[in-house]
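My questions will all concern the structure given below.
Only one protein chain is missing from this complex, and each of the others stays in its spot.
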């Protein structure tokens, strides 16, 4: 049976709904030994500030039950080096490339967008307004609807490419934030970023992360991510990209069923570096078994 | 070495810092075959509404990686039956008894408190303003500081016993809610209740819980619970009782180190029904190994 | 109820997806009654988190047997345990199959797939109590009937059925039951298997006015009445409120069950 896994986000057509999540896939090329780029939907590259950035001091990682807390703090090479050294190589890959945009201020987000706008080979921008481990108390724009709306609006005005707003789960009302992003002009929404978390070493009584707080990802958070994806997908009219703890095609399909048009796979890449490709493959097997001809037949079909 | 595990919450002295969490310990007596009640700090009995309550239709449980989603919906016998049939038996146990108070309206919380105020054998009330699986969309009073403050104030005025406000993690700013509870007159704060969550059966495309949403508990949520406990403990002046995913003494001690004066053990009781007693025992071993004479020496000693 | 955290696996047997363990656990064995179950910890890591409910398949002196089919990760992990390893089990839990009757007469035991598990213990006990026991054992195909010889060896009458006709009666075990009811008049039925099968069997029982005991399954958080997670709506009992399958069941009278809500 020929199965059509392609999805159309409106602003971007994907070969299949499986993207690699930002920060868990390096700049993409790190995974060349493990996957065929033409077998996945696309990659979201690591968060980029305008300049190079040191990130947080180590330790930056703690493993928890079913989860990983990270406080990388968005270490990265900056747009310039990225555009010169990485982007040309990414352009040669037959896969969608989305760049995750960071900023320490509204202006910096815009600067990054303006710089990248002059480069070829980027399909969309994912506005990372939701990283919990940059500011000490976990603050980020996506905690507030007004800040979110205003920033999305500026970003949209600044650049020529589609804007995906990446939301934070650390909020009381995710729908309110999603609507603010939509009203601000976002072309799509991706969620969730990591949950603000902490771990303590009982021997030394020190936080296990130098940054004290970090962001929790991995299968532990999947039930929360799925709930939020469902809430948002039923509330907005722009496409939603779901993520959080996806390890298998069944996990990914749960997100599609609650209304996500595509998914991102994050932490799983560390354990099984071929996760994205494997999940896309398993998705096809699932469709075959269930007699589903087009993956889009699954999207938003939850039976309540 | 004689080790003093006792803690003083101000309004209540506990033999040791380990309490059984509400809803995971039945009405207490279910655990008689497994533990000695005089070896734990106390029990928080299952949430009580004024009248008996049916709870949600099944399925009510889903297991996830490192977690459990429940949508029991606070099935229970009501205060009258509880006071007549359960409380007399609890009075015979040599352990602190805290009752978890529920209400579908402000009035109902007050009714429950007024009724229980006329009974003997209750040491404190834990105001359950944070159950995510009663209302369909997960709404509960603890999502809003004003609602929280007002309800705590009314509850405090209505009864003669100490009030512990149990907070929800499903909020942007847990400190704001904790302060509202403190300002409302709460004698203590306990946190966290479960995280609003969801799971989908990919074969049937139905939510795995009849209630659609449920509350996530277990080791998966520990890093989030610990972070919030730390944030709240450093922000309020009333004692904080921490919980969320505690399975071992090391887990419990993490909560003490970040500032909790006591802990509650929930989901662990289902897997190892002697968890509360075991954890108290392991806590003692830990103190012995580290040369700690009083458990209170650990509280709030995190080295930042 | 007892808790044995060091119950030793003293014997293991398997047929594809089906596994039988004999577990040394004197304290639990002495209390065990047919229809009751154990809560088994399948791993000593936090994955999977919860214990799994498994029926008591047989009592052999100070040991108990369990018979299970791999259904997911938990039972898969359980199946990999080796002889000599220990299991952490709580039991016996729940209500037993056998009603408190003076005289049991002709008893039919109807088991489908892994649902045969509790019926072996039940059959042996019924026989001891003087009942005339006949077991109907159904499966999709011959490979789903791995323990059939065992029943015969224990002197229990048995007829098998397979959906594909690869062994015994060609058809559903409920068709077999229907045939049997034409021939003899059972005084009581004991039923355990997939819901669809149990429902059909319960209808037959109702049509022929034969009392029937049915063992229900449910997702269980604790297994001993503490979590309120396993409830189903049960007629009659307590005015149709949700009842705990772990404590008030797993065995109920067929007419108590509301099938629309038994899923």
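Residue numbering begins at 1 within each chain, and the chains themselves are lettered A, B and C in the order written.
Going forward, a residue touches a chain if its C-beta (ideal position, glycine included) is under 8 Å from a C-beta of that chain, and two chains touch if they have at least 3 such contacts.
Worth saying up front: this structure is predicted, and the values here are computed from it rather than measured.
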| item | value |
| --- | --- |
| From A:79, A:247, A:279 or A:292, residue that would touch the chain that is not displayed | A:247 |
| From C:5, C:45 or C:141, residue that would touch the chain that is not displayed | C:45 |
| Options A:51, A:78 or A:273, residue touching the unrepresented chain | A:273 |
| Touch list for chain A against the chain that is not drawn | 23-26, 30-31, 33-34, 46, 54-55, 57-63, 65-68, 70, 72, 75, 218-219, 247, 267, 269-271, 273-274 |
| Residue ranges of chain C at the interface with the undisplayed chain | 43, 45-48, 73, 77 |
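The rule is simple: only the chains that are shown with their structure count from here on.
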| item | value |
| --- | --- |
| Chain whose Cα centroid lies at the greatest distance from that of chain C | A |
| Closest chain to the centre of mass proxy, which here is the mean CA position | B |
| Distance from chain C to chain A - Cα centre to Cα centre, in angstrom | 47 |
| Computed distance of Cα centres, chain B from chain A, in Å | 34 |
| Distance from chain C to chain B - Cα centre to Cα centre, in angstrom | 36 |
| For chain A, residues contacting two or more additional chains | 65-66 |
| Chain C residues counted as touching two or more neighbouring chains | 46-47 |
